[in-house]
Every structure is written in C-alpha cells, then in structure tokens.
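Data block below; observations after.
One chain of protein is taken out of this complex; the other chains stay put.
Right, chain A next:
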Amino acid sequence: MDVDCEVSAAAAAAVTNGLGGGEQAAAAPVSADQLDVEAYAAQYSGRTRVARLLFIAERCGVEAIQLEALRMAHDEARAREDTVLYLDAVLKINSRLGPRYRHDQAWVDSVNRRAEQRKEKLETELNGYRTNLIKESIRMGYNDIGDFFYAHGHLSEAFKSYIRTRDYCTTSKHIVQMCMHVILVSIELGQFAHVTNYVSKAEQTPDTLDAVIVAKLRAAAGLANLETKKYKLAARKFLETGPELGSNYSEVIAPQDVAVYGALCALASFDRSELKSKVIDNINFRNFLELVPEVRELVNDFYASRYGSCLEHLEKLKPNLLLDIHLREHLGTLYNDIRHKAIIQYTLPFISVDLNTMASAFKSSVSMLEKELAALITENKIQARIDSHNKILYARHADQRNATFQRALQTGNEFERDIKAMLLRANLIKHDFNQKNWPGQRKMNL
C-alpha cells in the first residue's frame, strides 16, 4: 500500500511540474514554460524556421507548447509549398489540432503536380541554354533548378545543382554566391565538412567581400566547427563574427545564437587571458551579448570567480538550450567542461582548500565534489592531493630534484638493458648471416 501511495505522489508532482505524460524520449524532461514559441520562431526565416519548430515539438515535454509549435510548422510549410516538411508536420500533429490540420492529400498532389510542371519547364530551359553554350545562362539555369529543389525540400538534388554551377562561374561574385548556396544546403543536410570547405573557398576569392557576407561566412564556419566538436575554433569564429550580421542570416542562425554559442564554447575552451581579451573586451561581440543579458552575466561571473552564480545561470538556461537544434548534442560536454574549468580555476591560487567551503561555493555535496576532484587529479588537471579524513585539498608541487634523480636512475637502467639486448641481437644477426653465407660449415665458435 505504501508503495502505491509513493508512486502516485511522484506522478502528481510530475504533472504539476508541467511534465506531460507524452514521450520523453531519452532526454531529461524539459520544463519549457519560459519558451515563447512565436518569438523564437520569428527570429528565423526560410526552411530552418520549420525545421526548428519541428525539433522543438519533438523534444519539448509540454503538450501545449508542442501543439503550438506543430501548428506553426504546419502553417509555414503549407505557405512555402514544401511538401516534405508538410507531411512531416501532419504526421506529428496526428489529428490533434482539428480538421484544418489533417492530412490534405489533395493539396499535396496539386502541389506536386505543379512542382513537376515547373521542373520540366526549368529543365527544358536549361537544356536550351546548354545547347547555346552561354555560360551565364547555364549558370543561372542551374541556380534556378537548385533553388527550386531547395524550396520543395529535395536537398541532395539542390546540392548537386548548386555544385554544377561551379564550372560556369566567371566572376568572384558568382563564386561567392555559389558557395553561399552550397553552405546553406550543407548545413541543412548536416554535412559540415562541406561547409568548412566552401567557407574557405569563398574567403579565398581575390575581391574584397561585403562585410555582411564575411560575417555570414564566419558564423557558418563557427557552426560547422561546433557541430564537429572543435569548440575552441568554433568559439574563435563566432567571436570574430561582425555585428553586421544582424538578422541577415536568419535562414541559418540568429544573432542571439551567435552570442550563446560563442560564449559557451569560449567558456569551455579558452583560458583566462583569452577569455578576457576575446570575449569580455571584444567590442564587436558585446553587441551580440547585449541581446542575451543572461549569457553576459554568466561570462562576467565566471571571470570574476563567482562560480556559484555562474553555474546557476547555466542551469537556468539549460532547458531552453536543449531545444536548440544545433546545440543539443553538445550541451552536456560543454557544461561539463565549463564546470571542470571552474573547479580547476578555483583551486589554482590556494595551497589548501577546505572542501566544505568549496562545496557550498559550487552548490554540490562534499562527497560528489570529492569524486569530481579525484577524477580531475587522476587526469592530471589539478596538482593536488585530497585529505579525505579532514576534507581538505592540499596543493602538491612535485619535488623536482627527487624526480630528476629517479628519472636518471631509471633511464640508466633502461639504457643498460637496451644496450645489452642490442649487442645480443647484433650477434644473432651476424650468426644468421654466417649460416646463410657458408651453408656447409656449422661449427661452434669456440
């Protein structure tokens, strides 16, 4: 009987917390009460808006927000005549939103038919241009086909078409345009190796580029690095993104995102001096940070060693960040890195640290903190030893003189051993050769 009561109490608590009974997947339950779906979606345009809305719907635990996101995704997909995304949205809605949001096969068919017609028209035009061998028209033809495929959600065909324009690019402006298209499609496809490739191609063009385009390229490069787990490079790229970016790149990334990604990656991978020079004193980046004051507070706290409040801010941001399509897989690693960095920085100036004060500063229990410290010491990130009886951490500086003696003696022993083995081997080889050369004589060398 007791067990039943306990279970029902827990369930009641869960419900009041807003954690719906819907699928939680493997992720931690996300309380996204603070997420304003409309405002979030307004930051983006194009395909990524729909993709992000679908992502939020999938990962969010709250039914209300889920439905809201799905409804917006559906409307958007319908307006853009993107059948792939439309079908995806309808599937997820599952008739929960009423008759208007049911699967409308007629509409899908009509859109597909129109798409077919347009595709044929474009292809005939392209063939015409190809026979005429006018470079510029061929290029524009391929571009149009690429745009068409992209609009209808056929990403790999769009990719191929854009790549084909490369042969017909004459000016650097064309090249840059091609690169931007390819980058856009690659980001959506998740092929970040291509992104890095084409960013460097675009940056290598001889003409000076428009500031907006430079900012876009930096942001894209940062994103690619983030997704391939190169956090330090990602941080550098994001921090170099100029404020001209504004909302010009809303089909990929919003300026708030640049701030958040850049700040988190920088915290996780930069050391103190870099943090100060590149993040805190960076005037350009300040514009971005103003958009997300919480993150700005976070960075300042970290630098000023107010680790408790810094970690608190991080925890508060966590649920919303988990709904971000690019940041989600990396959030765990980034948070861990930031926490470890905080611990290491905390212990650095002291000879001895009382674990109780440290635990209260980091808002965790002493035993958990002790385990974390032990792990960091084993990885050689902290030079210290733990006095488990009195719960104190003592800094320990290796005795150089003793260590040198020890190493010298050890090297000497190994050297002697290796020389003897070498002499032996040389002798063996000599005998082998002897036997090969004079097969008849196998005499003992006495």
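As a working rule, a residue touches a chain if its C-beta (ideal position, glycine included) is under 8 Å from a C-beta of that chain, and two chains touch if they have at least 3 such contacts; residues count from 1.
Operating definition for what follows: contacts and distances are computed from a predicted model.
Per its UniProt record, the hidden chain corresponds to "COP9 signalosome complex subunit 3" from the list "alanine transaminase", "Centromere protein S", "Exosome complex component RRP43" or "COP9 signalosome complex subunit 3". Only one of A:Lys276, A:Lys316, A:Lys363 or A:Arg425 touches the absent chain when the whole complex is considered: A:Arg425.
Annotation for chain A: contacts to the undisplayed chain at residues 374, 377-378, 385-390, 394, 399, 401-402, 405-406, 408-409, 412-413, 415-433, 444-446.
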